[in-house]
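Excluded from the complex is one protein chain; the other protein chains are retained at their positions.
Coming up: chain A.
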Amino acid sequence: MMPDLRTGLHWAGIRGRARADAGPLLLSALVVLLVSVLAGAVPGLMEQTADAAVRDAVRRAGPEADITVTARWEPDDTPDGRARFPRLAEDVDALRDRALDELGPKLSGMLRPPVASVISPTLKITDGNAPRTLRLAYLSGEGGPEVQWVAGAAPAPTVDGTTEVRWFGPPWRVQVGLSEEAADLLGVRAGALLKVVDAERNPKNVQVSGIFRAVDPADPTWAQAPWLLDPAAGADGLGTTRFGGLLSAESLPDARLAFAQDDMRRTVTFTPDPNTLTWASAREVAATTVTLQARSASSSSIDTTSTWHTSLDSVLQRAGEQVDSASTQAAVLLTGILAGAVLVLLLAADLLVRRRSATLVLARQRGASLTALGVELLLESALTAFAAAGAGCLGAYLIAGGVAWPWVVPVLVAAVAAVPAYGVVMAASATRDRKVPANRSARRWARHTGALRRAAAETTVLAAAIGAVVALRQRGLGSGVPVIAPTLTAVAGAILLVRLMPLLTGPALRWTLRSRRPLAVFGAARAASTSGRALPVIALVTSAALATFALVTASTVDRGLAGGAQEAVGADVRVDLVDDAAASTVEAAERIAAAPGVTAVVTGQVTDAARIIADGKIAPARLVIVDSRAFADLLGDPAVRPVDGPRALVRSSSGALPSGVALEIPQQGAPAVRLTADGVAPPVGGATEVVLVDLAAGVPYSPNTIWANGPGAARAVEGLPAVFRASVAAERRDAPLVSGLLLLNWAAAVFLLVAGLLGFVLAAAAGAPGRWVTLSRLRTLGLTPRQARLVAAGELLPVAAVAAAGGPALGVLVASVTSGPLGLRLLTGQVADPALVMPWPGLVVIGAVFLCAVPVLVVAESAVRRRLRLAEVLRVGGTA
């Protein structure tokens, strides 16, 4: 069929080539399809996961994420006593309205309706032997909380209107309502007087006006004072039951008079609505809350200006750091996947062009222009690549609800351009009118020029890789460079291995020549002949290295999560009791130690933000006072050693507590305890600033924490406020960000391993014709078919061996160089960078896959080539 005279294209040729090479074309299409799905969907999924992570972080933070606005009342003192202001409830509502105004409508939309509250100090119920406390609370939420009075009535004012209460008069009466459960437990009815005293043992006059039942116990307003509905027993670990008395708008003024002037403050609490938060909006919320806190902090502390307080910004910052770390790692993995895919596509293009070399050269010799040949090849590859990428993007859209086009473009470009570029270059070089120089020195010069070009290109890649790693280690996350650093390092390492290949095959050939094994000689000779092909080695080693990197990262994060949970809890179980609970702590520890299945119990005092003076400067840190020998045994960490005498173990990520520094721990009414920092403290509770001293150091000791190990520890602490290491680890592992990233790591490892195998198959297929000629010629020397297969295996083995050994080794190197700066600790929750964990079974699998592929390929190739007659060897050109 003649070419199209208008376009110069030979349509029949295009169709014929496509039919003949349907296999490699379909394989390329499959790679494009898979990568389009992965690369197109993952960024979108990461964005969704980041949103989910932010919501999850806010949910987990609980009250820590609440935004609270606190304001004092106007002073109510008069020359002779205190004034009763009857409209205090309106002041509370006014504070709520003002806070809403300050937040603005956008931020308010991300928060649940505010709850205003006024809560009294804790009173002690003196009636009976059991430890019981009472707090009075006024709550005002969105239309609630609604209650139904089942006995008596709502709390009424003690007096109507404004009045003056003289100093030193009898305790002012205040009426409260009790829940049915509270009334039952206290054994009181409407009208009863509760026998309560404050911390100074001053009696208070609290009367029960009625018994109520919550209309909707799930009303979020109750969350501000849950003990109003359900008396909380033993929440402090000491067996104390907390009761609450509900104040009404009418009895609130009396409650204020019942306590000291500043004891009751107005508080408005905004709880973030996780469902409305996204990763993007969370950053806005964090910035706004920081501004509000900073503005309120600058106000005078004695006026009635509202004070904003929240840890939401910290919660969001922590989540943000995790999201940044996970996003960077996802981008790193995607870059690796893209690199693996592009290398496979290049190998597929190389194979296609080799298969078509005869027809392309013939077409060129018959007058086809390079442009026409290029366009013909481009049409075919574009059709295949766009169809595959379209299907992949559709899949990505269905999975993630969107397509990350920038990630799809590189693989699409490679799929479209590789075959035309290779084809045109091959056709041009095969038909150009440039002879090999007859002059030996001219040939040498041409060879050196080519070698210099190659060395320059390789040096550029190496320099880029070194630059990327240096930038990553110096600037860390967020510099843009980290994304390509691991992939570039893997490619650069692969190039180095290509350069080292002759150092492997050359001596191997020389060794076999000295041996008495003819097959080894032929295999080594073929290996040495083909070891100069760089692309297969780069593709296989890079894929194996990046698959290893993904596996090592996944294993490190997985193990790091356990380490992070250990750092956060310190033992199998940790019990946190309230301060000043020394006696109960010791008693509880003895009870736990006596329980079956408990192997170790240690008590200690943990004080957050303790005032430590290091070298004359205040350095707030978590102060841990503990039997250091028992604690070191409990931790089982050889890095933590017991400390004795006037010394302390320190940990300081800020550098404020260096080893050897002189420490002072101030004491009330006593001289400061002086210690010397000596040794590294464990990150107790995940703290970054820790000072750990032994009981014998002389620091006053009031234990409030129990650590317990052993299979029975969990059961032994039932009823106590305990934190379980297994639960913490499981929670962190199941967190959307971590679980999503681990899944992506595994997917990337599998994809890259498959890509490496595909690359091996393609490289073997590209070299198969040459190998067949050689083996056929060797068979004319007397080799049997089986011996010929062994020689073929000898040719393929070095590449497989380099990929099997060099790939994993390079992957481990890449991981060790980049894992720290990639911020894995942010995901594992560890204080320091986690130690790399070698997934030995996975590494063995990666190595074994390439090595096992050799016999499979040889047998498959032998089966395919069996159709070709040995007789054809006499007519085939080229050297063996």
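Assume a contact is a pair of C-beta atoms (placed from the backbone, for glycine too) under 8 Å apart; a residue touches a chain by one contact, two chains touch by 3 or more; residues count from 1.
Assume contacts and distances are computed from a predicted model.
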The complex's invisible chain, by UniProt name, from "Fatty acid desaturase family protein", "Putative ABC transport system ATP-binding protein", "ATP synthase subunit b" or "Dehydrogenase": "Putative ABC transport system ATP-binding protein"
Contact with the hidden chain (one of A:Gly161, A:Gly367, A:Gly655 or A:Gly782): A:Gly782
Selected residue (touches chain absent from view) among A:Ala52, A:Ala528, A:Ala593 or A:Val606: A:Ala528
Contacts of chain A with the absent chain, listed as residue ranges: 509, 513, 516, 518, 521-522, 525-526, 528-529, 773-774, 777, 779-785, 869-871, 873-880
